[in-house]
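In this view, the complex is presented without one of its protein chains, the others remaining in place.
Residue numbering begins at 1 within each chain, and the chains themselves are lettered A, B and C in the order written.
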């Protein structure tokens, strides 16, 4: 199996882009395995993801692409390999446990460098899988002070992505900016319905017949970042808010796992407050 | 096939209710075909729907039930037969056409007495199926004045249910109260997300990955009445707001038809701002 | 809005195809609107669908593509315009009615030239919409004789696609070959479960918890042609075979409409006994 490389391109649209990009790959004797493009008609912006195989020198290829396409273009070259990630959790085990299992059996496409929590309750689960666990309690601390401690630990691990696998505290704009489009959160409702606290209680009170979960990038506004994946399940009047919460956990873990698969395979472009998913 | 009758009971919960209610039916030699009960634990309220067959005198049976159960009980006896309904529409044909077809082939469990619209564009469709069509334009009229005209026409038909099959105007509290829990609306979003105008545009702007539709009883607050049925479909970044709107129409018509089936078979209890569905 | 053209290419895979194809378009000053490619790794076959705008001479463009790509390549050029179709039905109205409504309101992307049936019961529905209806009864006829009559009528209309919208007779290999990959059928089960007659009864007997519908191209083996679209709904023990059949109709009509949308927008390649859907 030859190594697969990924080329991500993001620039204003114009005629001939696909032809020119694939031309640079062809002239470098690189073999396209799959190719996805999309043009956002409202903004006139072009997005392309290409998987290719073959030997190449990164600087040389970037130069050729820039000279073919101009310099306002955004090019990323990525290897199809495991991303380094850190998980953040509070007290709920269901998303964390699911990710630890996928990681243990090489189904996550990532290396979990460590798990950070503001409580100690999930330590034993994490340590079963021989992953470092950091408990950083927030009691009696300002948000900034607590987060500074977290950022120090994160800095040591230098992760490509941070996964909020039911981390129930709000991040400061500082942290969000430091890891822009690299923090993925799972929210336990079908956004934009039921933003904020206790969405299952809100769903129960409203009497909805379907509940859901949403995985999204974190930006400066609570639960309003670009949505990556959503899914739903039916509910009915026989279910209490607690029943909905329990049923929802299975949706949450599947939606989060799907969003991470997309992210770790470099299949997501952020386009304003929306995502483009090349699946 | 013997005629089927439906008994609907709604009262504060206490011990022995099912035993006493089924006892009255048994002693009157009535045969239970199916039976659904639910107790709302938060409010301590009891709901029961029983389909039964056999001959009975309505007043006698009501008296026996009241003497067995006390007088604070709410009892409805309904025949399993077609409801009389009036449809209200604006310009969109998809829900209307679907209902007209179901009606034509006896799959609606209702008699469409007439269709009322504030525009004339759907007249030809309605008249293909030999249903009276009333165009009541709203131009240059106050909301109350326009609605008064509608209410006069409705009054002539005396419908059991009014179905807003994409009627795009807001009703006054007066009309909502006159037909409390008897007006069913289809809203083109997965409520409570995207209340109000242009929900598909709102969904597109927010970048959701799933869109939906909601059928609900109309109450005094826009799009906030008790939800009867909801359904969803996946969408992605390749779809414009217009594409989402077109795709959503198939969800809207199926959700509305489902809600009407439930209503016309007397399978819905309104419980505060929620519904209990005995399906 | 400029006219949109569609280029469909289907050939053995090799390096540089996308580059060369997009090059021909670029050099002819044609503007790519969207582009989808897929390589079947098991068979080494390449499929591409490109929407483009601009003025072009068909023969010239075909020649340039062939000289750039070699002659073993299969090229189709299609206009993004309504297809001419004929519907075939037996007695059930639900798919037919749905298609007639979409057609009436320009949502089908096709012109229904006529409807052919082996019974007369759906005549009044079809004629409401001013579409020619041909009743060709099969009583007392051999299959070949009956079909010969149908083929004569079809021949007069010369449709691009034939839609079996619940036509309940088996076609001969002769007819299937005459309209290879141009006959689309809706089967009332989630194929390959419940091939053949009475699938809802089969589903009921088996006690499945989900039922479905399948739209597929017709080939020589009953219910075994390439699948275009499928969908499902949950069912439970309270539903009789008849209830499942009624509930299934809503799935059937939505699945058929979706398959037709894909076909009429030239979004389907047949790949052996499978389909590639560029959606």
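Operating definition for what follows: a residue touches a chain if its C-beta (ideal position, glycine included) is under 8 Å from a C-beta of that chain, and two chains touch if they have at least 3 such contacts.
Note that the structure is a prediction, hence the values are computed from the model and not measured.
> Shown chains touched by the missing chain?
A, B, C
> Out of C:110, C:183 or C:229, which is the one that touches the chain we can't see?
Looking across C:110, C:183 or C:229, the contact with the absent chain belongs to C:229.
> Taking the full complex into account, find the residue in A:15, A:93, A:123 or A:149 that is in contact with the omitted chain.
Result: among the candidates, A:93 touches the missing chain.
> Go through chain A and note every residue touching the omitted chain.
Residue positions of chain A that touch the missing chain: 34, 93-94, 97-98, 101, 104-105, 107, 125, 128-129, 238, 246, 250, 254, 257, 279.
> Please give every residue of chain C in contact with the chain that is not shown.
38, 40-41, 190-194, 206-210, 212, 226-232, 236-238, 240, 271, 273-277
> Counting contacts across the full complex, list the positions on chain B that touch the omitted chain.
Contact residues on chain B toward the absent chain are 15-16, 18-19, 22-23, 25-26, 29, 31-35, 37-39, 234.
In this text, only the chains that are shown with their structure count from here on.
> Let me check something: if the centre of a chain is the mean of its CA atoms, which chain is farthest from chain A?
Following the centroid criterion, the farthest chain would be B.
> Roughly how far is chain A from chain B, going centre to centre by Cα mean, in whole Å?
Going by mean C-alpha positions, chain A sits 41 Å from chain B.
> Which integer distance in Å separates the CA centroid of chain A from that of chain C?
Here the centre of chain C sits 37 Å away from the centre of chain A.
> What parts of chain C, by residue number, touch at least two of the other chains?
Touching at least two other chains: 34.
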